[in-house]
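Below are the structure tokens for one structure; questions will follow.
With one protein chain withheld, the remaining protein chains of the complex are depicted in position.
So, chain A:
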Amino acid sequence: MSIAGGECLSAQLNVPFPSVREADIAYGSLSVDKELKRGNVSRELWVENNILHVRFQASEARTFRVSINSFLEHLKLVCETMAEFGPAR
């Protein structure tokens, strides 16, 4: 399903971490992989204090969903890794 009139679907996640360092590590791990070009999804990450912000934009609902889902799975893995193999100092 495409969105009419060249408009974009967009969503923003704001993920709070216990500390700035953990937010920075999550950013470091999650910002490396680029979105696939053919999916036409743009993903932007940035950190403000202890909060990791992610903004998604896409023209198609399917790729939009896939991109967000996959990001959340990766985020979960990174958080679990930090919880298990921290402590983040």
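Methods note: a residue touches a chain if its C-beta (ideal position, glycine included) is under 8 Å from a C-beta of that chain, and two chains touch if they have at least 3 such contacts; residues count from 1.
The rule is short, and it goes like this: contacts and distances are computed from a predicted model.
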Among "N(6)-L-threonylcarbamoyladenine synthase", "TP53 regulated inhibitor of apoptosis 1", "Exosome complex component MTR3" or "RING-14 protein", UniProt's protein name for the complex chain that is not shown is "N(6)-L-threonylcarbamoyladenine synthase"
At which residues does chain A meet the chain that is not included here? 24-26, 28-30, 32-34, 73-74, 76-78, 80-82, 84-86, 88
